[in-house]
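For this depiction, one protein chain was excluded, whereas all remaining protein chains were kept in their positions.
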Amino acid sequence: MTTQVIILNGGSSAGKSGIVRCLQTVLPDPWLAFGIDSLVDALPPKLRGPDGGIEFATDGGVHVGPAFRALEAAWMEGVAATVRAGARVVVDDVFLGGTASQERWRKALGGLAVLWVGVRCEPAVAAGREIARGDRTEGMAAAQADLVHAGVRYDLEVDTTRAESLECARTIAAHIG
Amino acid sequence: MTTQVIILNGGSSAGKSGIVRCLQTVLPDPWLAFGIDSLVDALPPKLRGPDGGIEFATDGGVHVGPAFRALEAAWMEGVAATVRAGARVVVDDVFLGGTASQERWRKALGGLAVLWVGVRCEPAVAAGREIARGDRTEGMAAAQADLVHAGVRYDLEVDTTRAESLECARTIAAHIG
Amino acid sequence: MTTQVIILNGGSSAGKSGIVRCLQTVLPDPWLAFGIDSLVDALPPKLRGPDGGIEFATDGGVHVGPAFRALEAAWMEGVAATVRAGARVVVDDVFLGGTASQERWRKALGGLAVLWVGVRCEPAVAAGREIARGDRTEGMAAAQADLVHAGVRYDLEVDTTRAESLECARTIAAHIG
Partner (left out) sequence: MTTQVIILNGGSSAGKSGIVRCLQTVLPDPWLAFGIDSLVDALPPKLRGPDGGIEFATDGGVHVGPAFRALEAAWMEGVAATVRAGARVVVDDVFLGGTASQERWRKALGGLAVLWVGVRCEPAVAAGREIARGDRTEGMAAAQADLVHAGVRYDLEVDTTRAESLECARTIAAHIG
């Protein structure tokens, strides 16, 4: 069955965005790229804080409330509908809830051909890349590196610790049905 | 009937994004913000060019090909599904096709309560703001200022030539059912 | 005497950056643009916080420590040297210290032909534009609107409350010797 959606899951600074851009370049068909960052950008500013939205704590923790969860669920339905309408979509997400996060996507994407990809990176290396990027709350990379993979099942895993984004993208592209 | 989607249409540098952010602040419920810029960001780089995608010409013209139109149609279905799943959404778009653009949205949003808002700005003023922003192809503001409104029907029009974004947002908010 | 430096002073969201970009377009010679934001971008991340650097408080206040002041003084010398080496430079700054801020610049720019420009905006309007921009700590615009002008002496003042950036830039350009 032809893959219709690629879901990349990995912690902050694991290198998901770079892989997404490489995938869009190496895959012959046009794929749209959406991600948890694009959802956060779409939120009203008042939900970027502790009142039921999403909060990035200074210790690297990320706290998500019910208002965020409700909008996220609607957004997932939107991504699924975009795919059902004929677009191929690659999504990068951070499964803060581990298996529960995967379950939410599985429900939204019911009936679609999904390729589940785990994007790993050793915590110390991800933490160094977080410093090099300079635009993220310090501590997120280390806090999320293992957490987001707990119990999640993949079709394929890539590890950016020693492999370049383009190489990871080619590995993933080889698994596209 | 309670408004579920607000569609803002206006030319480049007419001030749509500022109104969107003000709307998200003044409206009591959380509204997600999507827009044509977020779709363009989601495109593969190879579709940002003349080969069937979207091309920003140096004279301020914007040319759109069949590959872009297909992905745009799927994205519109996604926005509609996000709304049907319970999120309220404000969209800012540039109706390069005038009535044809509105028709595409009308079809995707069938059955939903939409507020259609025209965002006007005098061409000379929009052209000046384009210079002040410095991040847009010069000429887009003037080229699009009137073009995008040709034949389009609105529930409400605002004009940023002399009104601030926040004032326009409050006018729109007063029309939300 | 030919103007060599233009210093624009105004509160956050008063519209300084837009005027700078318009000035670079309307002035026939090439002018370099530097500003307090470019200095903040050049700081090490550890100085963006309470330890002697610059801190953006959640109430809109900005607190500046001795480590920041020392680097700022060196940067001002650098701007002056750039001008002495033949480049014409426009600077946008936020005189948190009022007359003391102006005195620091006056000392660094000794012997150069400076045009001092005040960029005013009514506090309520600046606060609305801060919401429309969505990228600033809420409250900075209102907190700084009058504060930064206290005791400062200008060659020229512009007011963006009702005048466009391009119009303000043309007014300033007409005063360039």
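We call the chains A, B and C, going by the order they appear; numbering starts again at 1 in every chain.
In the analysis below, a residue touches a chain if its C-beta (ideal position, glycine included) is under 8 Å from a C-beta of that chain, and two chains touch if they have at least 3 such contacts.
In this text, all values refer to a predicted model and were calculated from it rather than measured experimentally.
On the side of subunit A, the interface with the absent chain consists of residues 15, 17-19, 21-22, 25, 125, 128-129, 131-134, 164-167, using the contact rule stated above.
The missing chain lies against subunit C, touching residues 21, 24-25, 27, 30-34, 38-39, 41-47, 53, 67, 70-71, 73-75, 77-87.
By our rule, only the chains that are shown with their structure count from here on.
With centres taken as mean C-alpha coordinates, the chain found closest to the middle of all protein C-alpha atoms is B. Subunit A and subunit B have Cα centroids lying 27 Å from one another.
Chain centres here are Cα averages; for subunit A and subunit C they lie 39 Å apart.
Counting partner chains per residue, subunit B shows two or more touched chains at residues 21, 25.
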